[in-house]
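Dumping the structure here so I can ask a few things about it.
What you see is the complex with one protein chain gone and the rest in place.
To keep things simple, chains are lettered A and B as they appear, and every chain counts its residues starting from 1.
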Amino acid sequence: MFSRTGAIVTLTRRDVESIAHLARLEISEAELPVYVQSLSAILAFVEQLASAPTEGVEPMAHPLAGQVQRLREDQVTESDRHDRYQANAPAVEAGHYLVPRVIE
Amino acid sequence: MNPHHATVAEIGRALRARRYSSVEVTRWFLDRIAEAGKALNAFVTVTGERALADAARADATIAGGEGGPLTGVPLAHKDIFCTDGILTSCGSRMLANFVAPYDATVVTRLAAAGMVLLGKTNMDEFAMGSSNETSHFGPVRNPWDGTRVPGGSSGGSAAAVAARLAPVATGTDTGGSIRQPAALTGLTGFKPTYGRVSRFGMIAFASSLDQAGVLAQSAEDAALVLAAMAGFDARDSTSVDAPVPDYAAGLERPVKGLRIGIIREFFGEGLEAGTGAAVRAAIDGFRAMGATLVDVSLPQLPLSVPTYYVVAPAECSSNLSRYDGVRFGHRCRDPRDLLDLYRRTRGEGFGAEVKRRIMTGTYVLSAGYYDAYYLKAQKVRSLINEDFRRAFAAVDVLMGPTTPTPAFAIGAKTGDPITMYLNDIYTIGANLAGLPAVSVPCGLVEGLPVGLQIIGPHFSEERLLAAAHAWQCETDWHRRLPPLYA
Partner (left out) sequence: MAFEWQTVIGLEIHAQLATRSKIFSGSSTAYGAPANAQADLVDLGYPGVLPVLNREAVRMAVRFGLAIGATIARRSVFARKNYFYPDLPKGYQISQYERPIVEDGAVEIVLEDGAKRRIGVTRAHLEEDAGKSLHEGLGRMSGIDLNRAGTPLLEIVSEPDLRSAREAIAYMKKIHTLVRYLEICDGNMQEGSFRCDANVSVRHQGRHEFGTRCEIKNLNSFRFVERAINFEVERQIGVIEGGGSVVQETRLYDPDRHETRSMRSKEEANDYRYFPDPDLLPLALDDAFVESVRATLPELPDAKAARFAREHGLSAYDAGVLTAARELAAFYEEVAAGAGGESKLAANWVMGELSGFLNRDGIEIGDSPVSAASLAGLLRRIQDGTISGKIAKEVFEAMWSARLEADAIIDARGLRQITDPAAIERAVREVMAANPAQLADYRAGKDKLFGFFVGQVMKATGGKANPAQLNELLRRMLAG
């Protein structure tokens, strides 16, 4: 997959195609090499983190330490606004959002 | 008084003194936007009718003896804030047809304070950029030099206020997107503490870093608008439930005795000479005002850019998954199947920088890489936070440059993403640690503005505003206008 030689990280075309697929992004044949190069450069750039002294350090998920989740009262506060919300939807029928048929 | 040169505070006073009406001043700004707006490309949408309606309502309020310092004062919102019934594009083709069905909390609060909406400003697509060159609606130009960038991602807001097409504008700052454009356009750009201002209705880029703030002409203006924007919002779980001080009232606090930490790591290689000199001179200016200068080192701070470029893309790769052509926004034509719908909608709807960041983010979260990248970056984030904490045990505020150089030419840095990313080298740290920070104009280098950055501990907005205000009482950099827009 990716190789590490010092601070050099090279992604292959396959890698980028696979990432693009996970992210559901269509990348053209012409664009692919550009992304391979720029993504490799970005990953090489962030390699610097590898040597940071993080033994025993907790990851920081939120900027304000000690903040905890607030709880909301169990009340219905919203009403039916689907007409408004669906007015601008790309494809709607019988109140449903349409997508190409999915076979399960 | 020429309203085009008036600050928010001055316009507010003039309106209450009935020197002119809100409708009149709003018309002046709308005319100015019509004249000069296109050249700068600062606006995506100008809301003329809405503005006049807001203004009329404000005039009625004022006539009834009601209202406050912001009643009837016009403003522009960065096109990242949802505005009910008004196009909210986020600078992207993906939302180029998106008329928001609700108002962001920031929008509601400033409207409740009586402000008048002139329009929505241009920005880097989905707030990803430092030059406003990634917008689907074309680049924004710097009013100080039309061949140069205004900075980003709040480039449109910066250009609008710098050219006085609006007296103030809102912005958002995830890695420097308020402060950096403020520095490049000679404005006071304020990013509050994380959680101080609600993110509800503010289109998300990187949730643990994004904060709303202002691009203003002065610390006083920033104080007035911030006070109206800030405060707890039950609809944002990360919103902090703490009272909002009267920021304007605290502005006169003297700088004498203020302990200022000069960040050693910010004055090394990469800082352009003229910029460095102007910033040092400004810091010396604080010493002349009675502050104490202390040299501080934040050794992990140089890792802020790589840390940011793991964390922010990771969060954005997830935040942008909702753009799939199903319920709103762009949708590709005649999708063959579901996969085609997703791939083409997103391939067409997003620009290159956004796609780059989504893919970077997808990679660093993926199986086998999560620990080495995302988890590691969040740990380095703790280290950076700890550096700040230690520094603030010894000093009241930190100072340094906002940007490594003044405004660069349009197209100069678009060739290599890393080069562009390094524009945020001084600003990112404050986002990682959730700290409030402001950039104030402190000089001109070859006719281009340079900014001084002041960073404070959590919830030290008052102190930062006071320091900025003190600086602006002693100097007039913040009153300089770009020659073409004087």
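Criterion: a residue touches a chain if its C-beta (ideal position, glycine included) is under 8 Å from a C-beta of that chain, and two chains touch if they have at least 3 such contacts.
Note that the structure is predicted; figures quoted are calculated from it, not measured.
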Contact with the hidden chain, among B:Thr61, B:Thr292, B:Ser366 or B:Thr475, goes to B:Ser366
Residue of B:Val23, B:Ile62, B:Ala158 or B:Ile203 touching the missing chain in the full complex = B:Ile203
Hey, which of B:Tyr342, B:Tyr426 or B:Trp471 is the one touching the hidden chain?
-> B:Tyr342
Per the touch definition above, residue among B:Ala104, B:Val197 or B:Ile410 touching the missing chain | B:Ala104
Touch list for chain A against the chain that is not drawn | 22, 24, 61-62, 67-78, 80-82, 85-86, 91, 93-104
In the full complex, which bits of chain B touch the chain not displayed? Write them out.
-> 81-82, 88, 90, 95, 98, 100-102, 104, 199-204, 206-208, 234-238, 314-315, 317-318, 320-322, 324, 326-328, 338, 342, 362, 365-367, 370, 374
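Keep this in mind: only the chains that are shown with their structure count from here on.
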Between chain B and chain A, distance of the C-alpha-averaged centres to the nearest whole Å = 23
Chain B to chain A touching residues, read off their complex | 97-99, 101, 193-195, 208-209, 234, 237-238, 240-241, 300, 303, 305-307, 309-310, 317, 321, 324-331, 335-344, 346-348, 350, 352, 355-356, 358-360, 362-364, 366, 368, 372-373, 375-383, 385, 416-418, 421, 432-434, 458
Chain A contacts chain B in the complex at 1, 16, 19-20, 22-27, 31, 34-35, 38-39, 41-43, 45-50, 52-54, 57-64, 67, 69-70, 72, 81, 84-85, 88-91, 97, 99-102
